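For this depiction, one protein chain was excluded, whereas all remaining protein chains were kept in their positions.
Order of writing sets the chain letters: A and B. Residues in each chain are counted from 1.
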Amino acid sequence: MLHRSHIYGVMGEFGTPEELIHAVEKVREAGYRRLDAYAPFPVEGLSQALGLKRNLVPAITLLGGLAGGLGGFSFQYWAAAITYPMNIGGRPLNSWPAFIPVTFELTILGASLAAVFGMLALNGLPQPHHPVFNVHRFSHASSDRFFVCIESRDPKFDLADTARFLESLHAHHVSEVSDD
Amino acid sequence: MDGMREHEQHDHIDGQHDRNEPAGDAKPHESPMDLATVRAKLQSKTGKQYWRTLEELAGDPQFAELLHREFPRQAPSEWDDSVDRRDFLKLMAASLAFAGLSGCGRTPEQYVVPYVKQPEGMVLGKPQFYATVMPFGADAIGLLVESHEGRPTKIEGNPDHPSSLGATNVFAQASVLNLYDPDRAQTVSKFGEIQTWSLFVDNAQAIAAEMKVARAGFRILTGIVTSPALAAQIQSLLTLFPQAKWHQWEPAVGDGTREGAKLAFGSYLNTVYRPEKADVILSLDSDFLGSGPGHIRYAREFSRRRKLNGPNDTMNRLYVVEPTPSVTGATADHRLPLRASEVELFARALAARLGLGGSAAIPPDAEKWLDAVAKDLQEHKGASLVVAGEPQPAEVHALAHAINATLGNVGTTLYYTEPVEAHPANHLESLRELCTDIDAGRVETLLILGGNPVYNAPHDFDFASKIKFDEKKNRKPVKNTIHVSSHFDETSELCDWHVAESHYLETWGDARAFDGTLGVIQPLIAPLYHTHSAREALAAFGDKPGVSDYEVLRDRLKAAYPSADFEKFWRKSLNDGVVAGSAFPPVNAALKFNVSSLAAAKTTPADDIEFLFRPDPCVYDGRFANNGWLQELPKPVTKLTWDNAALISPKTAEKLQLAHNVAWRGGEHGKIYSNVIDIALSNSKVTAAAWRLPGQADGVVVLPLGYGRKKAGYTGTNKGFNAYAVRTSDALWTAAAPSSAIKKTGDDYPLACTQYHFSMEGRQILATGTLEDYRKNPNFANEHAEAPPKELSLYKGEAEFPYDRDKWAMAIDLNKCNGCNACVVACQSENNIPVVGKDQVMRGREMHWIRIDRYYEKAKSATNDPSSYDESLFNPPTFFQPVPCQQCENAPCEQVCPVGATAHSAEGLNDMTYNRCIGTRYCSNNCPYKVRRFNFLRFQDWETPQLKLLRNPEVTVRSRGVMEKCTYCVQRINNARIESEKLNAPIRDGAIVTACQQACPTEAIIFGNANDQESRVAKLKAQQRNYSLLGELNSRPRTTYLAAVRNPNPELESA
Partner (left out) sequence: MSAGQPPFDAPEIRRLTPVIGPGHTYGSVTDKISAIVLTRPTSLGWFVGFSIAFSLMGLMTVAIGWLVIKGVGIWGINIPIGWGFAIVNFVWWIGIGHAGTLISAILFLLNQKWRTSINRFAEAMTLFAVACAGIFPLIHTGRPWMAFYMFPYPSTMGLWPQFRSPLIWDVFAVSTYGTVSLMFWFVGLIPDLATLRDRSVRKPLKIIYGMLSMGWRGSARHWHRYQSAYLLLAGLATPLVLSVHSVISFDFSIAIVPGWHTTIFPPYFVAGAIYSGFAMVLTIAIPLRKAYGLEDFITMRHLDNMAKVMLATGLIVAYGYFFEFFLSLYSGNKFDVFLVQQRLHGPYAPFYYALILCNILTPQLLWSFKMRHNVVILFIMSIVVNIGMWLERFVIVVISLTRDFVPSAWGRYSPTFWDWATFIGTIGMFVTLLFLFVRVLPAISIAEMRELVAETSEDDK
């Protein structure tokens, strides 16, 4: 069957989170794999319905934290004891207890930066334009409507069939999402 | 250092060879100048040339006249407003700077430091030291003056001079600031209009010629003169004009001393004490450790007898009877507050007790005291000493002489010499005579050399009216009046002519010390302005007006000390600062005086108040009023700055309901509001701030002299109140009046007091004990505050910093310190410490790197200030503690500095890196000793060019927003290090002398290398008396203290 490149996919609109989850489950049962759901707030159970795995954000955060902490302490040690040693009030050059607070703060800083920017990067944000914005009613996705979009990349995708299939799920509207 | 002084002579020798000009030459311009000519002069000149021309102009009296015409408001005579002064100075700035550097203001007759050819041993950037003496009252203080490229910057004591022995006092230390005082008179002037010196000389010659005909009416008024050269000059005038008279008026020196000697011996004699030889000393209202002729030496000798190396050492014992606390009183083992009039009674009673006849009734509580003292004195015949105070009347001095005679002290603990003063006289009578003669119209010409009689003569003489134009008679009482003085002051204003007097660092001359030793006044710099010495001004009236001080001095010495090789003798005298063997020999004085023949003592009615007039410990008789260092110097006992106040005993103040209020801004460490009182004395009135002073005798009010100047300059004008305004000839030192003479005005006046709180709050701050305690328990000072063991450290086991080369440390012997303040001013001078002004002091922001804390032991009061009266404030034992940076090894300040601006050097100095400091003030908060000082505003004066000349080039001038503190005079340490490395030898003990240590008369401050077990500081620290201030904080200070030990008389203690 033909692959329609100028079509991004087909989108169905739903009124409540429950309808959305139900629809998503059905779509996946029907064998569609390249799909995404859109909601104005994180809907409980939607991730499972979509079969999303654990994400990388926690790992990245851990790395960030380690980098901040280790880097922080070794920098202080280097500055105080190696590159410019000074006798400060008779305290030892490596006054490690005094280096702890900064180390701690840098750990937190590193982890937080990693978490936020890691999340944005994985989400591919910022991304000013996306085909789904072509759908007029999609502006409700940020207030009170819920959407499912089956993408044309999906091998099972067929404009007519897919659209009909979505209507069969009692979507309030079904609209095709153009790619340009 | 001697080396430098050696080289210095050659300069002078060279100097004479290419001397070619007569003295005081400034070529007068024929045509007066106008702006056009100035512009013309300046046109086509650029850069250096431009400045040089401007400089020539500025150095040119005609230009000065022009300035005066163009900017009348900025004439030197009206420098009251800082802004005007600044403007004027900006105009003069460049030229003055040059003038200072090379003395180009006017070509001098001798080159002091000629740069025409590099003088031998002159290394740019390396200071040289020249010996000179500073004449002061009936004494002259021998000095070594540090000179940087020809700029005298720092005064040090001259070890070879008897009155200094290497130490100095506050006045000597601060005198260098007077040299650069921007408010100094800078030219000859007539009626405030700038004149040239030659015009003055012509005028003087005219007057002289006139007088030769009239043969009368020439009077000279001076202060005490100890300069043979000046005296000779005066004598030559007196011979030239036989009817001329020489009057003297020294407001702050009592006639009692002179007249007492006359009374006792029939002729004027000079007394020289040897406190070092005395085991028991009684001071009858004498501050011989803090003021008066020879006091620096006396303090040194006295402190030698307070030295304790161990529990078995002995100490002398000092009894002081005085009406108001002095540093001598604070040092005493026993102090008895008596009213001034009662001091005489006490003296008489003592004489009677010692079998000299006479009798006197003294307060009952004094009786017991008297018994003990009399007994102690008798037990130490020949090793005791009785000293009478300058403010005391002749009788007391005579009695002292008699008592010393009977105790066989003459020749051992004191001796007599011929007078040091060239012309001893009763100053009061001398001035009185002058005034009556003027009233009688017998005075044609009055030449006032120095002094400021309009300000400081007894107010009943009304000296102003003697020289002021008389409106009613429509004539001047005196035809010609000439005033020679450094500042254009209250007297200058009323005189026709004013001759700007040179500073002693600018002139050649001589002066005798308290023991007659002749010192040579050697200029360190050519006069900065068109100034002349008093002798030059005198000579202008004589037959040889042209002769220079230099020639006169040499001729005199040639005549007085004939020697085979005069040049050799001259060099040696210059180099040493003293003429060898010129001290007066002792004369044996036969007592022609019988106590019982004394007239009945003048007593004050019991419930009257006694008003005492005393010179101020900081501005003396007012001559230092314009000296910022001295104005901001906390007075030893009261810790007041910038003001004088009527000092009243807490009890009397209680009666009169006079109180203090601690202000919320600054508080105990700055601003105290005190009640203002009107004092009506001898139909005159003065308004003063009342100050409660513990230790003051009840019923006594002290009015310190020297303040309330109306025309002192920018710094000194209108500070405090003028006690001279109520000082009359019949009560020069003590006036009595019923307490109704004091009236509360209801106003309050803010006083700047740097330490109001006097209690140690039971803390181990200043360890004190008696000799007995010390012998029982030599370790008493360390009992309450041990440093915690090192195992308690968070970093225990960590390697400590070794400090194995040199380990600088300081030991301060509280047993010797008498709180004289010399160290404070020395530090200020050495380290370019700014003066911040009264307002900032009142906010608690004074900048002194070393402060002297004053504590009253055993004194109690609910609010810890004298405002809540308590019996214990009547006569509390007083102690002083100099507090510089303690240079802690575990410095709390360093640990908290976020930028590492303060850190330890390899030798354990706690260094400040000014340009790294960002001014968080955390270090100061965390300094338990609060010795750090912060530049809250831009305190340094960067405009005034003269002050630039003053600065020590080896010390950074700190800017706004940075912290600063005592550095142990690190610049001196580094100089010594450089020397030692050149010699490749370790720095020997004593090679480094910090500024405070150098100035200290009592050798209380010792600095050195603690690693060198042989060093004096190491030995002192080894003593058990040695303790760390707040040692329990484990800051491990490098500066430690030796506990103060008093030597009380057991008989009096038991009470």
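FYI, a contact is a pair of C-beta atoms (placed from the backbone, for glycine too) under 8 Å apart; a residue touches a chain by one contact, two chains touch by 3 or more.
All figures in this text were calculated on a predicted structure; none of them were measured in a lab.
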Requested in this report: May I ask which residue of B:Ala457, B:Ile765 or B:Ala781 touches the chain that does not appear here?
Outcome: B:Ile765
Report summary line: From B:Arg475, B:Lys776 or B:Lys930, the answer for touching the chain not displayed is B:Lys930
Report task. Can you work out which residue in B:His498, B:Arg512, B:Arg709 or B:His757 touches the chain that's missing from view? Result -> B:His757
Requested in this report: Please pick, from A:Ala23, A:Leu106 or A:Val174, the residue that touches the omitted chain in the full complex.
Outcome: A:Leu106
Query - Residues of chain B (touch criterion as defined above) contacting the omitted chain - result: 662-670, 755, 757, 759-763, 765, 840, 843-845, 851, 853-855, 864, 881, 883, 892, 895-900, 916-922, 924-926, 928-930, 932-938, 960-963, 1029-1030, 1033
Query raised in the report: What chain A residues would touch the chain not displayed?
Result: 17, 36-44, 46-47, 50, 52, 55, 57-58, 61, 65, 75-76, 79-80, 83-84, 86, 88-89, 91, 95, 98-99, 101-102, 104-106, 108-109, 111-113, 115-116, 118-120, 122-123, 125-130, 132-133, 138-144
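Simple rule for what comes next: only the chains that are shown with their structure count from here on.
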Requested in this report: Spell out the residues on chain A that touch chain B in their complex, using ranges where they run on.
Outcome: 86-92, 95, 97
Query - chain B to chain A touching residues, read off their complex - result: 794-795, 798-801, 888-895, 897, 900, 903-906, 1036
